[in-house]
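Note that one protein chain of the assembly has been removed; the remaining protein chains are unaltered in position.
Right after this comes chain A.
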Amino acid sequence: MKLPVLIDKTVSNPIEQQASGGCSSGSCGSSQQAVNQLPADIQARVADHPCFSEQAHHFFARMHVAVAPACNIQCNYCNRKYDCSNESRPGVVSEVLSPDQAIQKVKAVAASIPQMTVLGIAGPGDPLANPERTFETFRRLSRETPDIKLCVSTNGLNLPDCVEELSQHNIEHVTITINCLDPEIGARIYPWIFWNHKRVRGVEAARILIEQQQKGLEMLVARGILVKVNSVMIPGINDQHLLEVSRVVKEKGAFLHNVMPIIAEPEHGTYFGLTGQREPTHQELQSLQDACAGDMNMMRHCRQCRADAVGLLGEDRGEEFTLEKIAAMDIDYDAAMEKRQQIQAQLLEQLHRQQAGGEVSLPDATLCSSEAQSRPVLMAVASKGGGLVNQHFGHATEFLIYEASPQGVRFVGHRSVDKPYCENSSSCGDGDSVLQTILSKLKDCEMLLCSKVGYEPWSALEDAGIQPDGSHALEPIEDAIQAVYQEMADKDLLSSESETQQQSA
């Protein structure tokens, strides 16, 4: 029996996916439909994009520059001392660059990291509330670095006025953050907007913002520009409502709806942080994401990363590109572009090979026969990139979470920890609390796949009901997970309900 890997392959190769026939459940069938409904050119664009495709994220990278510090609205989950919370985590400050500096930085990064293929404008503020700075940057990049795709995200208030100009640049896609369609709900999320030379508050403000967002969405779709919609899930305020948002924005032509959890910590000084707004649990987030975006299963790897982070999955090479350092660099972009092209072609080939090879034959039909009873299992993976199980448990600052089930392997998200278990070679396990944090982040996972794990954390993980496994080191993640799921099936660990219960205890 062949199991489909329900990751980006579904996007890149829907025909093969259908032909595999390994998937019998209703939800799985509808996901194929949803994917097939995407026009072929969008499927192709999405499959290689580091922000949309988890697999592509292992090969290609995006970068952000902050050139647009002003904003024209207030969100209750944002403290304007920091970056725009719609795009990165709260409490982060990116250095604001002039358009000139931004272009120099983009060239410097592109020349030294050929994997960098996508540039976004993010950081503090709303790019379209600063149209001059944003569009100057875009204009020059379209001309000077034509091999870099551009993207932009916005709260939507100014979007309708900017659509014309956006359609003239090398814009890959536009992200609109839409948290609601109902102004009453909006009034609990947005205290004010700046509109027609006045500060407008309350339900009226939310009504205008929602209207502009929807209008902007429709205008972009009409021009054939890809639109992604982000929503921030705020339990008790818009969590139920987001199902409706999802339906409407997809109907209007957004190709992807991505739900992010609200981050509301008092130390960030946001309204929600200080008034004790609850964050969603992993489970709540996951089930809403499944309901809204589950059919596409993209973006789950989104780390709400630092807006000015530079590099591949989980790495930040920002230090190498400070203003001082880039000012000293002399870049021959034409030469760089040639080199980039070669390396990108190689990477693309590698990625496509991996995407095509996503189907794994299982040794026997155990899964098929036990399909009805086999329960899904969550597994955590430590990976440095390249789509492989290749990181030491002690070095991981984030874990990729996958769900294995008779329907296949599905990427569900990532969980990050502030500190790795080993800070440096001499201080492994110094802080027991570090280990405790990791354990609590992974508590719903039953397996942990990594390249190696030390003796002490091994027992702690086991005691917490998370079985560490280093035997699949350097294997592709999906293959390793399928193999482990099969092993669990062979050991008859998948049928008993009690196993599930024990996990949540």
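Basically, a residue touches a chain if its C-beta (ideal position, glycine included) is under 8 Å from a C-beta of that chain, and two chains touch if they have at least 3 such contacts; residues count from 1.
Just so we're on the same page, contacts and distances are computed from a predicted model.
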The chain dropped from view, which UniProt name applies: "Phosphate transport system permease protein PstA", "Menaquinol:cytochrome c reductase cytochrome b subunit", "Formate dehydrogenase" or "4Fe-4S binding protein"?
"4Fe-4S binding protein"
The listed residue (A:P124, A:P235, A:P280 or A:G408) that touches the chain absent from the view is A:P124
Sole contact to the chain not displayed, among A:Q74, A:N238 or A:Q482
A:Q74
Contacts of chain A with the absent chain, listed as residue ranges
69-72, 74, 76, 80-81, 96, 124-125, 129-130, 191-192, 194, 197-199, 271, 274-275
